[in-house]
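For this view, one protein chain was removed and the others were kept in their places.
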Amino acid sequence: MALKRDFYRALEDILGPQYVSDAPVITETYANPVRHGIAVTPRFEAITLPDSTKQVQAIVKLCNKHEVQYKASSTGWLYSDAARPNCIKIDLRRMNRILEINEKSMYAVVEPYVIGAQLQAECMKRGLNCNLTGAGSNCSALPLAAHVNLGHLSQTGSYGERNQLALEWVTGDGEIVRFGSLGTNDEWFCGDGPGPSLRGIIRGNTMPLGGLGVYTKAAQKLYDWPGPATFPMEGISPKYKPAYIPPGFLVRYFSFKMLDAMIDAVLKIGEAEIATELMCFNAAMMASNLATKNVEEEREIYKKFSDSVQGPGFMVLIAANSTGDFEYKKKVLQAIIDETGGQPLKEVEDPENQGGYIWRYFRETGSIKETGRVLAPQAGMVGGGDSFPLMSYFIRSCSKVKARLIADGSLYDDGASPFIQSIEHGHTGHGEILARVSLRVKDPGKLQRAINAASNEISIKEHFGVPQHIWSDALHDMYGPHACNYHLWLRKIKKTFDPNGASESSTYITAKDE
Amino acid sequence: MSLEEYRSYMETCRRCSTCKFIPLEKVTGYDHVNVCPSITRYEFHSYCGGGRMVMGTALLEKRLDFTDKLLEVVYNCQMCGACDTSCKYSMDMEVIEPINEIRIKCVESGHTNPALDKVINSLRKQGTMVPGTQTKRGEWAAGLNIKDCTKEKVDVIFHVGCLTSLNKDMWKLAKIAAELLKKAGVNFGIAGENENCCGGRAYQMGYKPDFLNQAKNNMDMIKKSCAKTLVTICAECYHAFKVLYDKFDLKGDLEVLHITEYLARLEKEGKLKPKKKVNITVAYHDPCHLGRMSEPYIHWKGKEVLDGIRYHEPPKEYRRGTYGVYEPPRDILKSIPGLKLVEMDRIKEYAWCCGAGGGINETNPEFSMWTVQERIKEAETTGAAAIVTACPWCVKNFNQGISQKESHLKVYDVIELLEKAI
Partner (left out) sequence: MIEQELLVNIVGTQNVINKQAILDQYASDMSFVSAIKPECIVKPKNRDDIEKIVKLARKTGTPLIPVSSGPPRFRGDTVPSVGGAIIIDLSGMKKIIRVDRLNRVAMFEPGVTFGELIPAVTTEKLRLNIPLLPRSTKSVTGSMLEREPVVLPTYHWDIADPLDCVEIIFGTGDMFRTGAAAGPGTLEEQWAAGGAQVEAAGPSSASWYRIIGGSQGTMGVVTWSSARCEILPRLEEPFLVSSSQLDGIMEMVHWLIRLRIPNECFILNKMSLVAMIAKKWPYEYQEIKASLPDWILFYNLAGYEYFPEERISTHEKDVWEITQRVSLEPARSAGKVSAFDLLKVVQAPSAEPYWKLRYKSACQDVFFITNFQKVGELIDYMYKAADDAGYPVPDLGIYIQPLVQGSNYHVEFNLFYNPESQQEANRVKELAAGVIRPLISRGAFFSRPYGENARDILNKDAATVQALKKVKMMLDPDNVMNPGKLCF
């Protein structure tokens, strides 16, 4: 269904003709970014490239007026695009400025298409660091642009829901709301108030994924960075390694016989506040991070690693403030590992590898490899958030689903060991199962739905909370009654702030009548 | 391999967008993170490596036709390979190869760009891809008493290339190279008016049969000469002989060297000794086809196994830009007394393209100039007095860009500075 010409012309008037296109070669690449095993979807009617909040607002208002939907995205890695007829894409690529880095108040303000790598590099020059979305530093630095915005730094650098300060939001129907101090003083340091915090309606422990208007600018907390302003990397892609390991930096990987021992270690490390990063990667992820040649090399390393680990484990990264701080943290780490029976993975501490691990984990450049470097549709399940032990148990239960599917050949065998992460010194946790669908499977989408259904059943029956892959009317309607009918309240938000349903929200919730 | 054979690679794309940026480990600030001129200029996803993967698949599935807009997207790409290198930091797939195949497919099905047709017609008729004729290719060497490799025995063939042979502004590079080789006592020769265009740019433009024709003619000539080594001062020619000819099993045992590789070797052997001071601060620009694109071709014969995930039997090694020619030009520069080398932000395997490649000079000069202006701005931030590079196409584009921008920067080829020091 083509757009009406007057609507299209109005878009051209807002943006300039070179920044809007309905040519099939343009719209096709937004609709079907990943092909294998995935059904072809209809395209967006047009792609727009605004460069300012003013232009975004104008597009949103135009869509509301003409009853055309829109879907905004920035770097757009997660496939929540759901291109469809009568819907246009707002590609925020041209909104790519870092607006402010306030070193003393430790926050940064970005537009949606600043990527994590850029913001982090600028922060590091100033002795600061930012949490990056775990999907990688190629993703937007805007915490609201992610699915969740948990990242490697979440042990000490929390995640988007908590790091968010002031923000600017174009609502579903085109109003501009500036949160917190931004609305009152044109300052970015606080996102809450006056009075109740509107941050509560625009995200929870997961995001509306483009289904509730457009976030055009946001401030986020920054953290101290004790490392060098610029990490000295040598080598040629992909064989990079740092020229040296900065003083006070250390990375280790420890595995444990039993999950409970690992949980114990994680909580102890959290309470002792010694780890800068703590991620319970599994052996497959550690191997993929190291491999540079091809997936066959990755498999070899994985085999070696999985023979060397005794069970679930974690990567711990220390970046200390001083020599004394470093010595103290190392001592405490060893004491905890000794108490809990952790076994080190020697390859990680091998000086040849250690620097690379440290840098890749801080800069989150290995996430793409960790989640799959070759052709294989991805699948998985994403837990919610609550206590670290709970999330560990949830993912352990879900990993049995993965194990069954590996056994029957539906999933690639990279082990069923879960991936869990500790947040804010172990106060909360989160877990995921990452998987690659076998190329023999004819309908990967169906398999993913089955995985979701299995994990949802586990979560409901065993009281593991609301997973973060619950999106869409169908899933919210199924889940909501088990969790205080939250879906009805979510629907009210959608109806209130996007009364015309202009923000395409098949990966959020719609305002359909109950 | 045909576009169809690259299908599983194109489908491997996960829309992570790293093809738009320099390798993430190398990002040191806000500026200069973009690596793909095409999407940086035109913004829509279709213009980047990942977008072109989708385009390729869609063409195969006939979801896209060869419309004017599609052709505009196809031909607005310098074929610099930056997307390929950045993608392959993580991924096991091919990017620039299927992008090239899309062009080949366009040409095969008669969907060409008139500006490129003109270039190819010149190749077919005049034997050159720049204005000029084959017969004039040797004029630069008048009076230099350089051996004719088609007539005399030489160890090294000095392949000059179309641009340097036929553009009088570039003759100095050929003359300097010849002079340096002489000084080093190299037994070399040129083909003069019998030199054939390498055909490399024709391949980039999608004219595969024309490229193969050039390649065969060139190899016939080289085989007849019995020379074992070919040296060129043009990065495009270097890439053609070293990589493309090898890809099509035409290169044989010919040793292909860029002039900077060869001169660096001669310096190490003590045959060239830079002694005079050249007091200048320079920033070196890595030509795409000398750097990331010139990594030796890897012949792999095996099968793709789509069982579980896609893997290969035997395991396939990928060309990831790791083994391009990055150090020899730098070694030469560092050997020159008084010269200070500073680096730009985007260098080596993630250098920003000068803008000249992929036929862009002909199809979209404005985009070519836009691209080179970005690079000039970047060079200016280093405080350097000059940009130094190792390819006449880059030199030409930089000169044009600098004069347009009225920048203070000068442009040199590496060998020009070496010559000053010898």
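Order as written gives the chain letters A and B; numbering starts at 1 within each chain.
Note that in this section a contact is a pair of C-beta atoms (placed from the backbone, for glycine too) under 8 Å apart; a residue touches a chain by one contact, two chains touch by 3 or more.
This one's a predicted model, so the numbers in the text were calculated from it and none came from an experiment.
All shown chains touched by the missing chain in the whole complex, by label: A. One of A:Asp224, A:Glu349 or A:Asp443 touches the chain omitted from the figure, and that residue is A:Asp224. Touch with the chain omitted from the figure is made, among A:Pro50, A:Gly116, A:Gly134 or A:Gly180, by A:Gly180. Summary of contacts with the chain left out: across A:Glu12, A:Glu300, A:Glu349 or A:Glu424, the touching residue is A:Glu424. The residue touching the chain not shown here, chosen from A:Leu153, A:Leu267, A:Ala287 or A:Leu434, is A:Leu267.
Only one of the listed residues, A:Gly372, A:Gly385 or A:Gly501, touches the absent chain: A:Gly385.
One chain of the complex is left out; on chain A, the residues touching it are 102, 104-107, 156, 158, 161-162, 165, 171, 175-181, 183-185, 187, 189-209, 212, 221, 223-224, 267-268, 271-273, 321-322, 324-325, 327-328, 331-332, 335-336, 384-390, 393, 424, 427-428, 459-460, 462-466, 468, 470-471, 476, 479, 482-487, 489-490, 492-493, 496-497, 508-509.
Throughout what follows, only the chains that are shown with their structure count from here on.
Remark: chain A and chain B have CA centroids separated by 37 Å (rounded to whole angstrom).
Within the complex, the chain B residues that touch chain A are 8-18, 21, 23-30, 33, 43-46, 50-51, 54-55, 57-58, 61, 63-65, 67, 69-70, 73, 85-86, 88-93, 306-312, 315-318, 320-324, 326, 348-350. Residue ranges on chain A touching chain B, taken from their complex, read 19, 21, 23-26, 28-30, 32-36, 40, 47, 49, 75-77, 79, 91, 93-94, 98, 114-115, 117-122, 125, 136-138, 230, 233, 236-240, 292-297, 299, 359-360, 363-366, 368-369, 372-376, 378, 409, 412-413, 436, 438-440.
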